[in-house]
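Only a single protein chain was left out; the remaining protein chains are all shown in position.
Up next is chain A:
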Amino acid sequence: MTNSWIVIRTQKSLLSMRIDRRVPWVLLALIIMTLMIMVISIGYGEYPISPLNVIKTILGLSTNNPDYNFVIHTLRLPRVITAFLVGTALAIAGTIMQGLTRNPLAAPEIIGVEAGAGLFAVTIIVLFPSVPVFFLPIAAFTGAFIAAALVYLLAWANGSSPIRLILVGIGVGAIASAFTSVMITFGEISDVSQALVWLAGSVYGRTWEHVQALLPWLILFIPASLLLARELNTLNLGDEIARGLGSRVEWQRGLLLITCVALSGASVAAVGTIGFVGLMAPHLARQLVGNAHEGLVPTSALVGGLIVSFSDLLGRSLFAPIELPCGVVTAAVGAPYFLYLLYRNRNA
């Protein structure tokens, strides 16, 4: 009936779906761009490796240089993959949040996930410096979940409402940030500087263990977000309409919130707070493939992965040999973008 959708139906009408015509091409282009950035990023550094050799080493072909294997597989590849995965997770979390709250300026931050994770991680670093480093992500993830649960419960009054979630989320986030500042103010200077690096969000020194810690969450919740994309379309029309259409609004919203918290919580736990990705990626994706979440969620995920991968490369190369944490780069780009969105929203 239309040239704006691709419709897929099996012969015995067991299965049917539709997707915006632009989605496959956009996804393909994003994958190619991301792979290019990754190859450049892996090759870049104090020990430069040509793109061809990077590809050869990853594919396991011989390169006549045994060092490549170590540099790429042990030092650089896990970092680049972590950056990409964190980007996809944050972007999906942002897409969910913007869809749920019907607010284009929403991001995972607003339900207190990052502030909660930050508070717990910094508390551990400052108060218990002897605690082993691998415990940090667990603490951060716990903090993220507690903060989100607190926001959800405090915002509950005869059902959850998006606007109350936003307001309570800002409140809880502010309180958590305040306590984080207290920790930073009174902590030992060496601990504090470590805490600040963590807060800035960096993929520096990430190993395969980080990737392994991150993967289970993504394997579980990225498919969940794709399955729930249809529900986001309905919730995006507002509670009244969604209820009228037969959506179990509270149930669906709960599932989507859990998905959002798990994805952003796992990301923050792995790399600290990388801001603005969850805000920017859904917007850019919406401009590429439109509003339908079936296509928007995967597109946004790849845009997010691309943003963080590229930010990390920029952070390493802009002021080399000084390395900027990629959270600083995303903030430097994201903050003006946020202002632009605010401006456009007001003048729409």
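One rule holds for everything that comes next: a residue touches a chain if its C-beta (ideal position, glycine included) is under 8 Å from a C-beta of that chain, and two chains touch if they have at least 3 such contacts; residues count from 1.
Methods note: contacts and distances are computed from a predicted model.
Chemist: Could you check which of "Xanthine dehydrogenase", "Protocatechuate 3,4-dioxygenase beta subunit", "tRNA 2-thiouridine synthesizing protein B" or "ABC transporter ATP-binding protein" matches the UniProt name for the chain that's left out?
Modeler: Hidden chain identified via UniProt as "ABC transporter ATP-binding protein".
Chemist: For a quick check of understanding: of A:S161, A:S177, A:N236 or A:S317, which residue touches the chain that isn't displayed?
Modeler: A:N236
Chemist: Please pick, from A:V23, A:A89, A:V268 or A:A292, the residue that touches the omitted chain in the full complex.
Modeler: Answering carefully, the residue with contact to the hidden chain is A:A292.
Chemist: For the chain that got dropped from the picture, name the residues of chain A it touches.
Modeler: Chain A touches the chain not shown through residues 1-2, 4, 7, 9, 13-18, 102, 104, 158, 227, 230, 233-234, 236-238, 240-241, 243-248, 286, 290-292, 294, 348.
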